[in-house]
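Excluded from the complex is one protein chain; the other protein chains are retained at their positions.
And then subunit A:
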Amino acid sequence: MSDALSTLQRSVLEKYRTLADCLHELNDTLVELNTDSDTNPEQVLAQMREIEVKIALVGTLLKGSVYSLVLQRNMGKQAPGGKAK
């Protein structure tokens, strides 16, 4: 059957074979990226979620600290004979 194919047809088939090889290599690369523990996107995502939660916690603690400081200053000003810190 291959004898009946023209040169152009053989070239197209060869290109398709190259394309299939490229796609297989791409698949292998993606599988390797997904399975490698150092580059596993799931672990990176888990750590980024952890960072998200911690940043929210840090923001809340910072707001609480600033609020406490402002409150202490106001109380120091309002107290008779108290000094503003």
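One rule holds in what follows: a residue touches a chain if its C-beta (ideal position, glycine included) is under 8 Å from a C-beta of that chain, and two chains touch if they have at least 3 such contacts; residues count from 1.
By our rule, contacts and distances are computed from a predicted model.
J.: When you check the chain that is not on display against UniProt, which of "COP9 signalosome complex subunit 5", "Adrenodoxin, mitochondrial", "DASH complex subunit DUO1" or "CHCH domain-containing protein" does it turn out to be?
T.: Its UniProt record gives the name "DASH complex subunit DUO1".
J.: Please output the residues of subunit A touching the missing chain, sorted low to high.
T.: So the residues of subunit A touching the missing chain come out as 1, 4-5, 8-9, 11-13, 15-16, 18-20, 22-27, 29-34, 36, 38-39, 41, 43-44, 47-48, 50-51, 54-55, 57-58, 61-62, 64-65, 68-69, 72, 85.
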